[in-house]
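Take a look at the structure set out below.
As you look at this complex, bear in mind that one protein chain is not there, while each of the others sits in place.
To keep things simple, chains are lettered A and B as they appear, and every chain counts its residues starting from 1.
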Amino acid sequence: MLNTFSNFFLLLIFIPGLLQAQLIPIEEGELSEMTGQAFMNIDRSAANGLDFTKLTLGLDVKTSLNSDLLELGNYTRDGTPGSDIKINDFALGSIDSDGKIVPFEIKDPFIELAFEDNAGKQDLVGVRLGFGGAKGVLSGSIQSLTGNINIDIRDTADGLSNADNGLADLTAALLGNSPIEANAVLVNSDGTPNNIRATEIGIKNGETFDIVPTSGGDKFVLWAAAGLGIGGLNCVDNGFFSCGKAEITAGGCEAAGIDVCFDLNTYNSLDVGKKQNDGSFDFSEGLFLGFQTKQITWVDGSTSTKATAGAFLNVPNGGLEVTLEQALLGTKRVRTRYADPYFGGH
Amino acid sequence: MKLVSLKTNAVMSIILFSQLSYSDLEMLTDKHLGNVDGAGIGIVLEDFIFNGGEAVNGGGTFEISGLQSSDNKPVVLGISQFYIAGSGSDQGTNIDNNPVNIGRLTNPFNLELRDGNDLDVGVTDKAVFEFSAPTILNGSRLSERPDMGIRFDLEIDGVSHQSLENHIESLSIDGSYIRLWGGNGRMEGELALNVYTPNIEFFACDSTGLNCGETVSFQNVSIELELGQGEYQPVTFEVDSTGNFIFEVGTLEGKCASTNGTGGCDSGTAGYTELNDYYTTGPASNTYIGNVSVGGQSFGSTTISNLQIQYLEVKSHDL
Partner (left out) sequence: MKKIIMNVFALIYFPCVIALEPLAEDELKNILGQGGVYLTGDITINETGGPLNNAADASNPAVWQKNCTTASTDKRCGARIAVNAGDGVNSGWLVLDNIRGRFSFEGMTLKTRTINSGFDDDGNGTSDGAAFNGDVLEIGLPNTIKYTNVSYTLANSSTARPTDVGFNQTDIFNVKIDGDISLQGNLLLFPTGNP
């Protein structure tokens, strides 16, 4: 039988253009322009009895995306079925009224693994996807949330008029311009803090609405109002005919007759980021989505965050800020699609 | 007639690749397109085994270096083992005599020049390079689904810290493909990546590869990722002049001829039909993990459903 010879060339072997390259002597100075550090870092650290391995990517991400459902940790927990995190119609980014996409921006994302030494064995006890910085609009119909969410309520007392409550209206009328501050966290409907599968967010029991007037006139009015016991105001920074700071204490999801706990799904769009004085947002750090097998503490620089077992979303202080109107009435969902079912399909 | 074999030293011709390689594809004229009739090259691997690493085959050096920690210490990832073999690989210990077929003769991996005018391709009057995995219909069976795994050791500044292991069982990437064409003076593409596996495991061991900790396993994993849609929403990958890369999924901004008062697109406006089609039947990604379990304890399922990307830009920068 005749054999034929076939020409066979080796793939994957490339001889570069060195055989045809121009040769120009390269100066040492030019050689030194090569940078070595690329966009990936791997770190190992230890804290609180845990070892961490972290991969950080030097990336700037801008995105606009929509999803029908984001659900993590769907299992029976403490005898009750449900999901740790469940958000319907989840979206990042928005479309403004000129039809321009305003993307959600993420800086330097990282993946971190947490290990616990267990008789010489390294047990993987946690993994998280974190963002060195995040800013933009996060939208969704939040059914259930597990994690550490701090919403800063920052407004003037004027905003209390949204509370649909006589005393609140009076306080708003009297102290309209005074800055008001409050912090809301995930709660049960009785005001006790609950960061596992919470469906409400509000001012927890014992936490306060703080009214912090700036002008002398407002301080006097506050002193008088607190003295008369209007609106449950309690002055904690007393001066001579002047009150620098008064508090209304929340209990059982109420503060001076105002409802202070709200269903999560009334907040259809949230601005993530550090709010600046001019109303714009800067990147906020510490945002992460984690999955833990037991309660562990994640460390970001000088900040420690305790995360419960299961799926966990951490939005750090300063990461979310709303006005009283938004807190009391919820936020409308922004446009996230050019043909958006929330806007009639167009 | 006698046959005589002759050994000879011969210098083979090698393909010389120019350093300057532009990846633009020349536009094929209609005349040429007429000859492109959907023929491709089918690729199947039979009785395949791949196994390499510092802990197998008599050892050696298999490492990825040049990485750094955030305080500029050198980081080296030593690969103890990377394997692709048949079912029952038992985390890389049962590789010999355990081969796998990848692709099917009746449904192979396929390398082809597609007609861009085909409905599912969507690149007008261009030839599109396509490399695709077997289709999901009549897809890979158990003997065509490899086990795959990697063990690597983490060393920072000369100190070995730990060994990380990842094992994937019965992996199938049926339905995946990559399409590339030249458009707007650059390379554009469309990607689909599907990952189906009954079990992915992660665990860590000490720096010698022993004393392994509890296993985190993801069971019943189904990931379907779709990025881009022809020339309507192309995917691009470029390196900018500072040496950083930019990965982009084209934006939908500007697709509507004129937006209404709230920024949306009204039906009847030019561009609305395509946008609406995109939202109803366009590229969408889904992820489903049936169960996440750690040391036997279950943490439930995870679902990301119908994720559509209207715009994505990823730029790297030095840390």
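Just so we're on the same page, a contact is a pair of C-beta atoms (placed from the backbone, for glycine too) under 8 Å apart; a residue touches a chain by one contact, two chains touch by 3 or more.
Remember, predicted model here, so these are calculated numbers, not experimental data.
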**OP:** Among B:Thr124, B:Ser143 or B:Ser267, choose the residue that contacts the chain missing from this document, as touch is defined above.
**Re:** B:Ser143
Subject >> Contacts of chain B with the absent chain, listed as residue ranges >> reply: 1-12, 17, 19-23, 37-52, 54, 56-67, 95, 99, 101, 104-106, 108, 110, 112, 141-144, 185-187, 236-245, 316, 318
Subject >> chain A, residues in touch with the chain not shown (by the definition above) >> reply: 1-6, 8, 10, 13-16, 18-19, 21-26, 30-31, 33-40
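By our rule, only the chains that are shown with their structure count from here on.
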Original post:
Which residues, counting only chain A, touch chain B once they are in their complex?
Top reply: 1-3, 7-10, 13-17, 19-21, 35-44, 51, 53, 56-75, 83-84, 93, 95-101, 103, 108, 113, 115, 118, 120-125, 127, 291, 293, 309-311, 335, 337-340, 343, 345-346
Original post:
Where on chain B is chain A touching in the complex?
Top reply: 3, 12-20, 66-70, 72, 75, 77, 154, 156, 161-162, 164, 202-206, 211-214, 216, 243-244, 251-253, 255-256, 259-267, 272, 275-276, 279, 292, 294-295, 297-319
